[in-house]
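FYI, not all chains are in this one, though none of them got moved.
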Amino acid sequence: MSSPSPILSVLQQTCRALLAIRGDESTVNLATQVARRYDALDADARREFLVWLVDELSPDSAVVAAAIAAYTTSPGPQTAQALGDATEAPRQALFRAINTAPGGTAAVMRMRADCLTAVRDLPALTVVDHDSAHLLTSWFNRGFLELRCIDWQTPAAVLEKLIEYEAVHEIDGWEDLQRRLAADRRCFGFFHPALPGEPLIFIEIALTVGLAGSIQEVLTQAAASADLDPDVDTAVFYSITNCQPGLTGIPLGSMLIKQVTEELQAELPQIETFCTLSPIPGYTQWVEITGGRLSPELQRLVLHGDTPIDDNAREAVLTSCAYYLLHAKRRVLPADPVARFHLRNGARIERINWGGDRSDKGRAESYGMLVNYLYDPDQLADNHISYVNDFVVAHSPAVAELLS
Amino acid sequence: MSSPSPILSVLQQTCRALLAIRGDESTVNLATQVARRYDALDADARREFLVWLVDELSPDSAVVAAAIAAYTTSPGPQTAQALGDATEAPRQALFRAINTAPGGTAAVMRMRADCLTAVRDLPALTVVDHDSAHLLTSWFNRGFLELRCIDWQTPAAVLEKLIEYEAVHEIDGWEDLQRRLAADRRCFGFFHPALPGEPLIFIEIALTVGLAGSIQEVLTQAAASADLDPDVDTAVFYSITNCQPGLTGIPLGSMLIKQVTEELQAELPQIETFCTLSPIPGYTQWVEITGGRLSPELQRLVLHGDTPIDDNAREAVLTSCAYYLLHAKRRVLPADPVARFHLRNGARIERINWGGDRSDKGRAESYGMLVNYLYDPDQLADNHISYVNDFVVAHSPAVAELLS
């Protein structure tokens, strides 16, 4: 590494000062400077700073040793707590102090986002990630989040961020966005008081008559009139986007689905079915590696996808995909990350849709198939328990039929 | 203790379930039940519950022992962090889980408030206080607090709480309150998004021409007209009230004074002096114990206060009080708790006011004297540092003169 950045030295000095005076009058000023100086660092200096958080702001081994001795002499709740205090890294106090500044929460989130990138090469940074995640989880507690309906009355400054952040099905400008906020659509996001105007995560929903199986249909069908079709009976969660890299791993998604379901039940009692329209990101890769229990011709079809296909072939590929979702595992849990997310929430695999996503991305990931996960409020708790305790993958009779 | 409360058993079961499923779909429901069931307990059962938090939800000694072994074998940031995790009491996870429920933050605050009462007889509860204080400090971080101006446009539901909570100079009904919110008065409070409509702490301010020395004058002088006197040059902080017993020890007061000073500087640039009009709660008690460096007659005067007083006597008592504020110590810091608070914030002792509080309480505490602490924005940082490092008690030349 090159000669140390002069800003970095100043930043480190500021951090030391901030820890020295914590709880007092100048905290906010120093914290503001820490945030500003961190942002002024280049990528290398930021990594160096993060490493310094491990090297200098880890627990003091003499203090830890003394606390261990005290605990060993007289084990009990108080000595255990004192040992806990001794082993809390000073960088936690630093993060808490930074959080007192206006914009401090966002600064800690940026540090964690940088840490998550750097940790791939620098595994020692795991402890920084762990500490920052611990605090952010506490600060982004469900009780502090605000659910907001996002619609055409929302400030443009927020809507602009939806266009920027949407990760699942790209929003192609303001007209596309307006379609997604029309009378037969809904959009909700979580916001936090320390980050006004900044969505943390948002979900896009189509209100349909019956289960939707094609994302292109959802995205391009003509907008409904100003009034909602009275026959609407299904809410399709077709996109969910985490906006903040610094909040990776904090379980906002399942809370959002849960609360949005309650909102929709209250607003539209005629809705009977809550389900997703979800990608199957690992399917073609799995076929590549395992053959996918398909004949060589069908493997070629899935992997290159450039020949016509008959009903038998389609059936075989759907069956292969069902097998993937139910039986392909990473250790004891499903190999597919989207499946893991929804199954853990208590949803079940409801239907696999041929041609559900005809985009390049859809074809590349899963030969254009999409899957509906059903969120049945009456079954969520049971499914969740069976999944986390016994790794049971809940699925509909129709999916079971495919595999029989 | 009598046979265990049946609600208590159910509550303990619910807590165990909540910890078992943490992070998942049913958390909010279980957390809501925990809060509700705790509130249904009587005082004895609550104490029993708090003891149970020590007995059952302290760190597992086998896990701690293993983590100690791992750390001892290979000391370093990661094993230290693992040891920290092992020594974190599960009751912290419980408090975090409760905090996910609507009203969960308030429930944790009620538990801590009960704990602070119970810990006087049950010192083992210290660890519960410590853990809950740790979390509440994080949640009530400056960055998450909202400063609000409280005036006659504020909802009655909030104003009612001011009347209820005011701890320093009782508010005698709505007319008295309206006087305190008139054009020449200001009131500010901190609020938190998880406790809407609930002030955490509030401060009352009189805008005056010159330093005010008498609280009765501040409280009873006729209200100014709708417009502020253009000669106003001083902001007198005459009352500051912590509203939430569950937040005891979390340093909201100094943050509030700091931010309110900034607000007033922005709104009213003509204000040159920011000071308090503060009680001296320990003075007469100190005279009782030490004699207060006063002749026996003057001691009787201070302690019984029923004879007339001449100028010399007055001077002698003021000098005694100045000595008390500057030189009476509890270990190295001033004996007077209000003095400790303001001096730590960087204020200085500006003026002692004879007859500043002629109420019974004022006479009982400090023979009716009040003190102004001066918040000079240019000196706060220096004073603070001299105080915390060298225990220097900043004071005005006039106060020094009394003692010379």
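A and B label the chains in the order they appear, each numbered from 1.
Keep in mind that, in the parts below, contacts are C-beta pairs under 8 Å (C-beta built on N, C-alpha and C of every residue); 3 or more make two chains touch, one makes a residue touch a chain.
No experiment lies behind these values; they were computed from the predicted model shown.
A single sequence accounts for all chains of the complex, and while 2 copies are shown, the assembly in the file contains 4.
What we mean here is this: only the chains that are shown with their structure count from here on.
Each chain gets one centre point, the mean of its Cα atoms, and the points for chain A and chain B are 39 Å apart.
By the touch criterion given at the top, residues 21, 23-28, 54, 58-59, 61, 64, 68, 71-72, 75-78, 80-81, 83-84, 87-89, 96, 99-102, 104-105, 124, 126-127, 130-131, 135, 137-139, 141-144, 146, 193-194, 251, 254-255, 258, 344-346, 380-381, 384, 388 of chain B touch chain A in their complex.
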